[in-house]
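One protein chain is absent from this view; the other protein chains keep their places.
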Amino acid sequence: MAVVLGPNRYGKAETRVVRVTRDGDVHHVKDCNVSIALSGAMTDVHLTGDNAAVLPTDSQKNTVYAMARRHGIGEIEDFALLLARHFTGSQPAIHHARVEIEEYSWNRIPDGPPHSFVRAGGEVRTCVAHHDRDGTASVVSGLKDLVVLNSTGSEFHGFAQDEYTTLKPATDRVLATAVTAAWRHTAVPPRGGPGEPYAESYAVSYAEVRRHLLEAFARTHSLSLQQTLYTMGRQVLEARPEICEIRLALPNKHHFAVDLSPFGLDNDNEVFYAADRPYGLIEGHVLDDDAPDAGRAWE
Amino acid sequence: MAVVLGPNRYGKAETRVVRVTRDGDVHHVKDCNVSIALSGAMTDVHLTGDNAAVLPTDSQKNTVYAMARRHGIGEIEDFALLLARHFTGSQPAIHHARVEIEEYSWNRIPDGPPHSFVRAGGEVRTCVAHHDRDGTASVVSGLKDLVVLNSTGSEFHGFAQDEYTTLKPATDRVLATAVTAAWRHTAVPPRGGPGEPYAESYAVSYAEVRRHLLEAFARTHSLSLQQTLYTMGRQVLEARPEICEIRLALPNKHHFAVDLSPFGLDNDNEVFYAADRPYGLIEGHVLDDDAPDAGRAWE
Amino acid sequence: MAVVLGPNRYGKAETRVVRVTRDGDVHHVKDCNVSIALSGAMTDVHLTGDNAAVLPTDSQKNTVYAMARRHGIGEIEDFALLLARHFTGSQPAIHHARVEIEEYSWNRIPDGPPHSFVRAGGEVRTCVAHHDRDGTASVVSGLKDLVVLNSTGSEFHGFAQDEYTTLKPATDRVLATAVTAAWRHTAVPPRGGPGEPYAESYAVSYAEVRRHLLEAFARTHSLSLQQTLYTMGRQVLEARPEICEIRLALPNKHHFAVDLSPFGLDNDNEVFYAADRPYGLIEGHVLDDDAPDAGRAWE
Partner (left out) sequence: MAVVLGPNRYGKAETRVVRVTRDGDVHHVKDCNVSIALSGAMTDVHLTGDNAAVLPTDSQKNTVYAMARRHGIGEIEDFALLLARHFTGSQPAIHHARVEIEEYSWNRIPDGPPHSFVRAGGEVRTCVAHHDRDGTASVVSGLKDLVVLNSTGSEFHGFAQDEYTTLKPATDRVLATAVTAAWRHTAVPPRGGPGEPYAESYAVSYAEVRRHLLEAFARTHSLSLQQTLYTMGRQVLEARPEICEIRLALPNKHHFAVDLSPFGLDNDNEVFYAADRPYGLIEGHVLDDDAPDAGRAWE
């Protein structure tokens, strides 16, 4: 036996950057949280504390701000790739960079001046970009905290039963979840599928994937949350040629119809207790069977 | 010296209730968090553990669900009053009820069936209703987590200075805050001001106050966050005759322009670091000098 | 009707300060979160944006650090008073200062060098000090997040019943709560009760109050959480002459014995579901009937 160092990475996490761009009096705001993780020739720093290969995380933070100044922050995928390429291209000891960005969206205040904004709430847009010094790159886009609910159109019955099963079959229930989803782009820069160029931006791709997720959730008459998950994933893959894989995590946010019979009242799915814990958690991947190797895209 | 019992109250906090109402295939959802606090002849339970006067908090929870079934949940202020009246009217030992409700809003999923919803995010609507067994009542409506930002139109200079002051005057800065606001209705049921009837619902009142808060924040050229706070409050009071007092708490969510000069870059208010802590906190009340006595409305 | 400015205050919230003191190789750590709220001649800044009376919150932050350097941070009550006196004594426009401090405690790492620490977890120590420019002062000490549980020795029966009551009486239940408590010192500097000097520090007072709260919770055979609350408060007041009032907020963190009868198993209070929401919330004040007027101590 010998003790050895395994995979490792380091970087500055959660650098909060807000970028204002002016178009005359009209301002635009990008509000992001950037997390960088670098890896490479880092054995010495672990074994002896020799920092010669270590670009300080403070420098990484400065780079985020400087790059935001130089290039603006367009789509977060592009900005993540820009940063990842910068580190692998400029630091010999850095062989691989992972950049994760969360974006918080803002709306204009109605009838306000064009520099006034109200935070949109709702889901957070996300991305993870990887870049090797040999030029290999990947982009996973995503979202989290997209909370949705169908007040009918959901059933759950015909399930396996064991000695600990007391659940009654349901032919009409509330189905609610907070969608966390991440989808892998087939190519970087994005392409429209095997052999096809793809000219749209990550912004269009994001908006369309989000729309398909919502639509599939809403339109699926659900026999189980697993079925809904798969339908959501399949619809995205079928509609969006630039995407080859999607991963979904759907907590089943239980809404229990309250038993009001002790009070002489019926409850035909009108009054629900929204429970915090425990919750079901359904996770699944849906992918194109021709999808290229993912490499480190999901790390 | 003698040890005595002072003010006290008890109740069920954070009962999560979701109420679905059906209009044919079109469903409506109300999603609330209800907290009840009752007080009255509670000396014995504290001194001897005699529970004869204590309506269990479990019964209070049941009441929330039963009332939601019987009456629906319309505007949260109305539902809070309904509950508060119920407890003071039905339990001799309960002399006073306080009901606080948070409401989370949902939007319909675009192009989805009329039973599919996506949580709106953004601010939470709130209310606190008080009711005595003699019929005295009060209603305070409010909101929290309304996050707003002006990317220009804010200054801060001419301030007091002491030996610990290093802040530079600013003639152009980002002003951002998360609005917590609560406003007291002059009368229950609401009236339009001294001597005037008021026919609108709490829903209209809420939407209008929110609109005025946003508009005043956006349109005020700010010399300090205190000035913005007062302007927001004043605009609400001047525009809404049913409101006699508003209380605002505005954290100054600092956005610091990053010094990029070490990198040979200027930064003309384009790149900001959004700080978590510490933050300024500005709190103030704005009221009508004719406002009736608040009683326990703010407790 | 005229719109007027009501009570207001402003200041820097949540300045995180860690103070290291060295006694040779032996280091001591104080880890605090300081929130300052100042009030006084602040009409102009609200009405016109004239900041002449406004000491920037940035200067307040600097003062926290400079004072921590000059004087160290001893007991948080003393440090809070030091800061509050500084602001009311040095700024003519500041008539009143409120300083709130949270303290996070650290233990030494066993067998480690005397500069190595592990955060203690558990409760947070708190205080709120007020100081007027005329010299009036008050100190409220406290704690929060002190989570306690009795696995027997708790009953709840003989309660009021109404049409919505389904709760069964309990002669043996788990009683669990997260104690939030705040207690007012009779005098500043602290005294031992009417006419008596008090020589102990806030540290001793805190440790003793905490001990009494735990002991009273543990030793009370409880017929209701209200009774436990009152007993906790009374024991503190009877044992600690420097305290004239205590306020307690006790969430009843429900532990429901799980019904295992469908599986042919009894459950004699052995297996519990620890629920998140809803929860009972019991709040009460216990005080000395000779307590001096509280002034603004509880604001």
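Observations
Letters A, B and C name the chains as they come in the text, with residue numbers starting at 1 for each one.
Definition applied: contacts are C-beta pairs under 8 Å (C-beta built on N, C-alpha and C of every residue); 3 or more make two chains touch, one makes a residue touch a chain.
Note that the coordinates shown come from a computational prediction; the quantities given were computed from them, not determined experimentally.
Among C:74, C:153 or C:192, the one in contact with the hidden chain is C:153. Where chain A meets the omitted chain, the residues involved are 1-16, 35, 37, 42, 45-63, 66, 90-91, 93, 156-162, 164-167, 193-194, 222-227, 229-230, 233-234, 237-238, 245, 247, 251-252, 277-290. Against the chain not displayed here, chain B makes contact via residues 163-164, 166, 262-263, 276-277.
As for the chain not pictured, it touches chain C at residues 16-22, 27, 29, 31, 62, 65-66, 68-70, 106, 109-113, 115-123, 145-153, 174, 211, 214-215, 217-219, 255, 258, 260, 262-263, 265, 267, 269-276.
In the analysis below, only the chains that are shown with their structure count from here on.
At the interface between chain A and chain B, two copies of one sequence, more than half of the residue numbers in use are shared by both copies. In this assembly, A is the chain whose CA centroid lies farthest from the centroid of chain C.
Sorting all chain pairs by how many C-beta pairs they have in contact places B-C at the top. Separating the centre of chain B from that of chain C, both taken as means of CA atoms, is a distance of 24 Å. Centre-to-centre separation between chain A and chain C, using Cα means, comes to 39 Å. Mean C-alpha positions place chain A and chain B at a centre distance of 31 Å.
Residues of chain B in contact with two or more other chains: 16, 62, 66.
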